[in-house]
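The complex appears here without one of its protein chains, the remainder shown in place.
Right, chain A next:
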Amino acid sequence: RRWAELVPESSWSPAVGASKMKVKMLSRNPDNYVRETKLDLQRVPRNYDPTLHPFEVPREYVRALNATKLERVFAKPFLASLDGHRDGVNCLAKHPKNLATILSGACDGEVRIWNLTQRNCIRTIQAHEGFVRGICTRFCGTSFFTVGDDKTVKQWKMDGPGYGEEEEPLHTILGKTVYTGIDHHWKEAVFATCGQQVDIWDEQRTNPICSMTWGFDSISSVKFNPVETFLLGSCASDRNIVLYDMRQATPLKKVILDMRTNTICWNPMEAFIFTAANEDYNLYTFDMRALDTPVMVHMDHVSAVLDVDYSPTGKEFVSASFDKSIRIFPVDKSRSREVYHTKRMQHVICVKWTSDSKYIMCGSDEMNIRLWKANASEKLGVLTSREKAAKDYNQKLKEKFQHYPHIKRIARHRHLPKSIYSQIQEQRIMKEARRRKEVNRIKHSKPGSVPIVSEKKKHIVAVVK
């Protein structure tokens, strides 16, 4: 019918009609579809009339479903394993200027520098006797610092020694107590160590220019704020997190949690937000101005969380746990969006998110450093513009239809090792029991006598001014 309508009336000559022969033809003008030069864009005639493209919702739904399925099919996050350490990897550090270089310290005092593109070790240093407790790079990337169980702080050159030279640190500071952690200032020649107290050191001096204490417990980790660089956060073994101001040389505030916090990490895009990795399987994101309630409680791990690191975009962070898995959490969600594990990966002690926000590295007990993709199904390498457009479209489709049960089910599916799975079940039961008990207690006591404490507040013991 439409063809007949398209043909102009003049083409219906009576002679053709008389001979009972219908000639239906479309005339085409090459000007409409032939490019003038080879460099012109191809003209693709399109008609956006909605009647010509019906069923838009079902079609997009199917596309979203396919995209979700493909995402799961292509989700292969594990990239490489860097082996060479002869003991568990205790600490990791990123090179501030070079994406391909990472540094790692092991439990036998060995420090190794790795090249990620070649996936090999480029330098090995026997830095300390006993554990390498902490490692950090200078902001310019020319040297790095290590602290170990031998009560020393050592500064090393990033480049290896020349031929015939011995591997020696630039400086060595001999302390009185064991240092358990180290972090370098983001802009200046200042670094901070922790142990009995938090010491701030000038690189040029052998004595700390300032030491700050609050209580007498061993401090396990100290971190400089990357945005407001005079701020520090530390966590001690008496279950507290203490914030310090380097300029005013005083501690600011202390929050005491249910259990010990292993480490904290500041959000690189939001100056006052930090996340604490706790022994009680949870992570707590705090606004440092209001420590009495965490902004978010992130729970999914089934064992102590040992390390946490933010994505440089500040939208997500990765956590390493004693339960042999690492998880990626969105900052504003309490549940993880991703869990990575392999059969051979043991307790993950340290984790880092690379500075281009594409990869994650984790060091674990069984002497390996593993490299993961931050987005499990992301295609590596250069994308053509069409690929990019398709990727964006698929991403948006997945977002749009994420609430549909079919798609949700596929997108959420993750494989877990049996140990973690069973532990999750167990903990669910425990949690339910606790909840039930609390509900019962509330139900059977005088109204108002048993306060209802929210999940966020439940884990905060006290805030000390």
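Throughout what follows, a contact is a pair of C-beta atoms (placed from the backbone, for glycine too) under 8 Å apart; a residue touches a chain by one contact, two chains touch by 3 or more; residues count from 1.
Criterion: contacts and distances are computed from a predicted model.
According to its UniProt record, the chain left out of view corresponds to "UTP14A small subunit processome component" among "cysteine desulfurase", "UTP14A small subunit processome component", "Phosphatidylinositol glycan anchor biosynthesis, class U" or "Hemoglobin embryonic subunit alpha-like". For the chain left out of this panel, the touching residue among A:121, A:271 or A:450 is A:271. Across A:20, A:38, A:343 or A:444, the single residue that touches the chain missing here is A:20. The residue touching the chain not shown here, chosen from A:34, A:389 or A:461, is A:389. Touching the chain that is not shown, out of A:123, A:315 or A:347: A:315 (per the contact rule at the top).
Among A:120, A:177 or A:250, only A:250 touches the chain that is left out of the view.
On the side of chain A, the interface with the absent chain consists of residues 9, 12, 14, 17, 20, 48, 50, 53, 56-57, 59-61, 63, 96-97, 99, 185-190, 200, 202, 208-211, 215-216, 226-231, 243, 245-253, 268-273, 288-289, 312-315, 355-358, 382, 389, 392-393, 395-397, 400-401, 403-406, 465, using the contact rule stated above.
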